[in-house]
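Yeah, one chain of the complex is gone here, protein chain that is, but the others are all in their spots.
Naming follows writing order (A, B, C and D), and every chain is counted from residue 1.
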Amino acid sequence: MATEVLWWIFAVATVLLSAGVVFSRSVLHSAIFLIGSLGGVGAMYVFLTVDFLALVQFLVYGGAVTVLILLALMLTRTDAKESLNGTQAPWAALAGAMLLAILVSASVAVKWPGDIDDAPTTIPLETISEKLFVDFGPPFVIASVLLLVALVGAIILARQEEGE
Amino acid sequence: MRDYALFVPEYIAAGWAVLVIAIELFWPKVRKDTLAYVTAAGALAWAVSALFYIGNEPESFQGLIQSDNFTTYFRLLAAGIVAAVSIMSANYLRDRTKTAGEYFGLLLVAGCATVYMAAATELITAYISLELLSFCLYILVGYLKRDNLSSEAALKYILLGAFSSAMLLYGMSLLYGIAGSTSYEGISQGLAARDQGGTDAGIVVAFMLILAGVGFKVSAAPFHMWAPDAYQGAPLPITALLSTLSKAAGFALILRLFSLAFVVDAVEWRWAFATLAAVTMTAGNLLALQQKNLKRLVAYSSIGQVGYMLVTIAAIGYGDATVGVNATSGLLVHIVGYVVSTLALFTALTAYYNKTGDDTIVGLRGLAETQPFLAVVITASFFSFAGLPFFAGFTTKLLMFQGATTDELLWVIGLAVLNSFISLYYYLMIVRQMYLFDPIPGMVRFRINPVMWVMSAGLMLGVLLIGIYPGPAFKAAENAAKPLFQQAEPGVAARQP
Amino acid sequence: MVPLENYLVLSAVMFSLGVYGVLARRNAVLVLMSVELMLNAVSLNFVAFAAYLDPERITGAIFAVFVITVAAAEVGLALAIVIRLFRNRATSNVDEAAMMKW
Amino acid sequence: MGAEQAWLLAAIPAGVFFVLALFGRYLPRGGDYLGVAAIGASFVLFFFVAADFLSFYDFEAHKTFITESISWSEIGNFKLRQGIHVDAITIVMFAVITTVSLMVNIFSVGYMKGEPRYYWFFAVLQLFVASMLLLVMADNLLLVYISWELVGVCSFLLIGFYWEKRSATEAAKKAFITTRIGDVGLLIGIILLWKETGTFDIQQIIHAAEAGEIGQTYLFVSIMFVFLGCMGKSAQFPFHVWLPDAMEGPTPVSALIHAATMVVAGVYLTARLLPIFEAADGALLVVTIVGLTTALLASLIAFAQTDIKRVLAYSTVGKLGLMFVALGAGSPAAGLFLLMTHAFVKALLFLGSGSVILGTHHNQEMDKLGGLWKKMPITGTTFFVATLALAGLPPLAMFWSEDELFASVNHEWGLWALVLAMLAVFATAIFMVRLFIRTFAGEPRDRQVHEHARETPLVMTGPLVFLCVLAVVSGLFVFNGVGSALGFPGGIGEFVFLEEPERYAIDWTLAGISLAVAVAGVLIGAYVYWGNSLVRSTRLAEAMPRLYAALRNKFYIDEMYQYVIDRGVLGVSYVVSWFDRYVVNDTGVDGSAQVTGYSGSILKYLQTGRVPNYAMAITLGVVGLTVAGLLVRA
Partner (left out) sequence: MTFDEGQGYAVLATLAAPLLAALILVFIPGTQKMAVRYVAAFFGAVMLGLSIYVFVAYQVDGEQIQMSLKWVWVENTAFLGKDGIVLNLAVDGISAPMALLTGVVAFAGTITSWKINYRNKDFFILYFILLAGVYGTFFSFDLFFWFFFYELAVMPLYLLIGVWGSTRKEYGAMKLTLMLVGGSVLIWIGIFAVFNEANLGTFDMQRLFAAGNDGTLSPTFQKVFFPMFVVGCGVLAALWPFHTWSPDGHMSAPTAVSMVHAGVLMKLGAFGIIRLGIQMLPVGAEFWMPGLMVLGVTGAVYGATAALTQRDFKLISGYSSVSHMGYVLMGLATMNQIGITGAVLQMFSHGVMTALVFLMIGALYDQAHTRDMKDFGGIAKVMPMWVVFYAIAGLANVGLPGLSGFTAEFHIFVGTFQTYPVFGALAIFAAALAATYMLRMFSMVFFGPFNPRWKDLKDLTPLEAMAGALLIASIVVMGVWWAPFTDRIGTTVAALPGVVG
């Protein structure tokens, strides 16, 4: 019962924070809401008993990504006071709502197979690591190449060349 | 099974990528065209090593990656594209950037990513390969850093790419939920075992989201809008890469995914492919009518081409395994024809662009006077796109549509043929510029780089060869297509509505 | 207990909010943040499915790991491009980066 | 040399045509001697053919003919044969054609001397004659049509010989197109007949028609179509308009056209197919009415014309009408006899007028002539004889033929037709006398012209004399005695006939009336026009100004045609062209292209260049597809 209440609290908070990200009138606020929102998701992982992922979530998102984003925000700051929303925002809301309706109906309508006990089971870290490195070796290798590529790309794109 | 020998060619390619980057790292003054030729040599080595895999028994790496003729087919294709694009880039980059090692390295990596997209038989692998390819392309599109258009193109591409891959992922997650597996075979079985009671909104939503994701990759309307901008902003050889490698990879992924995993529930998605095909080809060709920039025009025309190709995917959904093999063979051979034509076109355009720096259509005025050979190559490529005989486009398109013809799809095929008729108009408008008008004052006859000349000539001969004697290419395509449909067990045959 | 659907609906809401953000926001960084929301929703989905459905109870979680990886790398790369554009054009608004159209 | 080789008659001139057309310009004197020789050869050969034919002519059965044909092409059951069919009608036509064209050829040597394209004239003349000869010996309707058209094109070339003159070109065009419209009917008729009988062979078709194998209505319609062709070629109302204009050609050509080749083709074909006309109820009546209408109309118009050749032309139209009247009366003998005598007389008249024209240095307006008899005695004399012959005075040729005509008309249709026919003859007599008086008698109206006038050389007067003799004696062929002497006992009436041979016997009442009419006509004409004064005729004209104007303007038929062509045919053409350009092309073809392009130019604005819009497209795409998918599944 307690779990449920807690879950609802976190769930509502996550939604609100996510809404804050997209509705906030300040760039900086958005970024901060994002941290919260991502943290909420991390909490969900805890509820789902995948602690490892929660950890990753907090580290990668809460740490690296948000810092990166904040940095970028600083770097691209302009003095001009301008609206954060584009002209099509109302339509965007409509589209989002439609999509939401579809996704929710899909989530609810499906009778998910294998959903036997209506409860998550613990996923131990060892299994994850074994899966990740043994069963999913190739994607892992590719992912590492991907990271390398992203790294190289970020460097060559962001590097300031002489004359700039 | 963990047979690491299955990927020797990719080891070569990736190793060569590192080598190229290293060469420039340690020897910064190396001529950029030398790097290009080194890369091309690597791609050729890659291709040669790939030749040893032709006809091998299908073999799977842990159920994640499948090495069969289909993989080999795309391996050769990717190697060829990379080789051609790197040669194309030789002079282009020399004049425009200071560093080029990463550029060529990324080309090779993109090639490898393509191969894995074709080889993947599992969603995670497929997804990660797709992202790898996308990352390479994001960077390559924005490679001309000081060029505003290049940066803008990269930004649009990456933002929309991320957005659409989120869509794709959401679809994959729903699918995973429904089928309980991420391997294609598992998905297939999961879908087959699925309870059929009631309206199954989940599967529809999942398929449509995935469709949006892969549709974005191959730039199918209405997910195509990034393409013209990215094509226009990208460096010219990368535009070639976008319209060849990226599309080939997208179709490779779609082919394996839909023929192995999704064919069970074809009834849920086949109509969508037919619709997308119709919308895409019409939009692409109508929009191309009004273009003034060559790269944009090629972008729209390639969107039109994608529309044609999508018909075959719909055909896989509508027909049985036989139709599947037919349609897939047609699609594969058409991809080759399309790729060769596109490469020929871009080789010529790059040679021309290196000389003039002009990428508008009117810029081609009087090319038949100033550089008749290029005019011939460009004309041949456009005629090939339009599907005129003697050129690859005619034969491959005919074979593809013929393979894809089923009773339900005849209307789309009719529309496709009609569209290729519309496309003839704008191709002819370019031919008109080249042949019917006098050159811009001041333009005189010029020479082009002999390497480019040889490559243009070679590619044009390829276009002619495929157009006149498609037998071997078609045979190869069929061999590549067969593995996709051999595994379909009788019990997992497509459901009929 | 919390049923699976709850997670799914939560994820759907987050995803849709992310979509709204991408569609409505002008600043490229904000757009990226919205994309992150979407990707997180996806991860949540995967993990939820993994926890509830998968007999082996694991693949979804692995997928989530990859998604997180890719998302992080994507942010890095995208921000580099944003900064690049900002340097060239002194703006990071996506609707102003429209030199190429039609 | 037997009748089987009659095709040589046509082949020789045809061969010479090719020689002259290709090499004539390099030959001395343009090769005119070749032309004369060719026609001469045909003329001579004709006697051999005729002799051969008569030698085995069965005077008991009277149905003798000679047929020779070869297979031409074969498509399944559609077998075409080409060949010749020589019978009495053919022999008569041979006689007329070879004789007249030989005379014309000889005459032309003098008349055309010094003209440009001299060789070309002779070349076409050969083809003209050859086609006509082929026409009369063709054994099937297809060959008839072929030669028929060849005759038409030759007439086009010859009428338009002076192509530098706009009027000549126009006349040629008019002749060709007018007859061509008739030919539409002819071809339709031929094919209709073929459709029912499965053959083009004339004798087989006649046989089928007589045996009643063809439905009455069908037969009537088909033969009327064929008759349209005959009307066009033979210048029957309302197709007569081309013939008077055809005098724009060189005068010898006019002689040939009016006498022997072109216009008689229709008469010939009608005579040839007369059994079919007989078999089809009412067809003969149509022929008669057309003939009478034409005869009267033409005779009236001729009164008010002042050009010598034009007057003669209308007289030809009138006489052709009478020939049809004769055929309509069911008497091929009368028709062909009239044809023959008229041919000699009319050839003589035209050649005579040609002689006048040459002698007066190309003057053919009666208003400027007059008093030429003294200057041109031979021409004048022969012309005088011909005038009287045409007027129908005995014992000149046409008296006999017209007498035969009257007899058969009276026999077939009775009084009304007879009166009308006589009226036409009467009118002819008047205006012929007018013509002669105003040209040869009285005082010269134009001194200049008169002083320079002189008699023409022998090469021209020779044919005149020869034809003059024929104009006098050819009427005698109708008599048994003459016929027997020449090898066809019973005269022409027993030689050419439809069902029963009939021997000519003078019906004194008819002959008397006929004579009276002719004499009255001559006298009235002489009274009105004598003495070179136009006082009486002018008074006559002023008494009925509207009638005179109508006659002078040929009843405004040309104007009517002009109106119909300008407003009708060309109007339709303009409408069609407009429709083609603006509706089919600009709206249908270009329009659809423009709509396509336009939709492209509208659609391209969807591509705004802004990322949010693009993302919106993706989202809406997903939503749309999903909703559609759910609806499809639901």
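FYI, a contact is a pair of C-beta atoms (placed from the backbone, for glycine too) under 8 Å apart; a residue touches a chain by one contact, two chains touch by 3 or more.
Every value quoted in this text rests on a predicted model; they were computed, and no experiment measured them.
Peer 1: Considering the entire complex, write down the shown chains that touch the omitted one.
Peer 2: B, D
Peer 1: Given that one chain is not shown, which residue among D:A41, D:V153 or D:L523 touches it?
Peer 2: D:V153
Peer 1: Using the touch definition from the top, which of D:K195, D:K374 or D:R454 touches the missing chain?
Peer 2: D:K195
Peer 1: Among D:R180, D:K368 or D:R445, exactly one should touch the missing chain; which is it?
Peer 2: In the full complex, the listed residue that touches the missing chain is D:R180.
Peer 1: Can you work out which residue in D:E68, D:E170 or D:E210 touches the chain that's missing from view?
Peer 2: Considering all chains, including the one not shown, the answer is D:E170.
Peer 1: Please pick, from D:F107, D:F121, D:Y145 or D:F237, the residue that touches the omitted chain in the full complex.
Peer 2: Once the missing chain is taken into account, the touching residue is D:Y145.
Peer 1: Residues on subunit B that touch the omitted chain in the whole complex?
Peer 2: The list for subunit B reads 322, 325-326, 329-330, 383, 388-390, 394-395, 398, 401-403, 405-407, 410, 413-414, 417-418, 420-421, 424-425, 428, 431-432, 435-436, 469-471, 474-475, 477-478, 481.
Peer 1: Please output the residues of subunit D touching the missing chain, sorted low to high.
Peer 2: Missing-chain contacts on subunit D: residues 72-78, 142, 145-147, 149-150, 153, 156, 160, 163-166, 168-170, 172-173, 176-177, 180-181, 183-184, 187-188, 191-192, 194-195, 569-570, 572-574, 576-577, 580, 584-585, 588-590, 593.
The rule is simple: only the chains that are shown with their structure count from here on.
Peer 1: Among all the other chains, which ones are in touch with both subunit A and subunit B?
Peer 2: Where subunit A and subunit B share a partner, that partner set is C, D.
Peer 1: Based on CA centres, what chain would you say lies at the far end from subunit B?
Peer 2: Max centre-to-centre separation from subunit B belongs to D.
Peer 1: In terms of Cα-based centroids, which chain occupies the most central position?
Peer 2: Of all chains shown, the one whose C-alpha centre lies nearest the global C-alpha mean is B.
Peer 1: Going by the touch criterion at the top, tell me which pair is linked by more C-beta contacts: A-D or B-D.
Peer 2: B-D
Peer 1: Distance-wise, how many Å sit between the C-alpha centres of subunit A and subunit C, to the nearest whole number?
Peer 2: 6
Peer 1: Out of subunit B, which residues touch more than one other chain, so two or more?
Peer 2: 124, 128, 131, 135, 138-139, 142, 145-146, 154-156, 159, 163, 167, 170, 174, 177, 180, 199-201, 204-205, 228-229, 290, in rising order.
Peer 1: What parts of subunit D, by residue number, touch at least two of the other chains?
Peer 2: If we look for residues of subunit D contacting two or more partner chains, we find 604, 607, 609-613, 615-616, 619-620, 622, 626.
Peer 1: Which of the residues in subunit A end up touching subunit B in this complex?
Peer 2: Residues of subunit A touching subunit B: 102-103, 105-107, 109-114, 135-139, 142-143, 145-146, 149-150, 152-153, 156-157, 161, 164.
Peer 1: For a test of understanding, state which residues of subunit B touch subunit A in their complex under the given definition.
Peer 2: Touch residues, subunit B against subunit A: 2, 14, 21, 61-62, 64-65, 98-99, 102, 105-106, 109, 112-113, 116, 122, 124-125, 128-129, 131-132, 135-136, 138-139, 142-143, 145-146, 154, 170, 174, 177-178, 180, 190, 193-195, 197-206.
Peer 1: Give every residue of subunit C touching subunit B within the complex, in rising order.
Peer 2: Those in contact with subunit B are residues 8, 15, 18-19, 22, 28, 31-32, 35, 38-39, 41-42, 45-46, 49, 53-55, 59-60, 62-63, 66-67, 70, 73-74, 77-78, 81-82, 84-85, 88-89, 94, 97-102.
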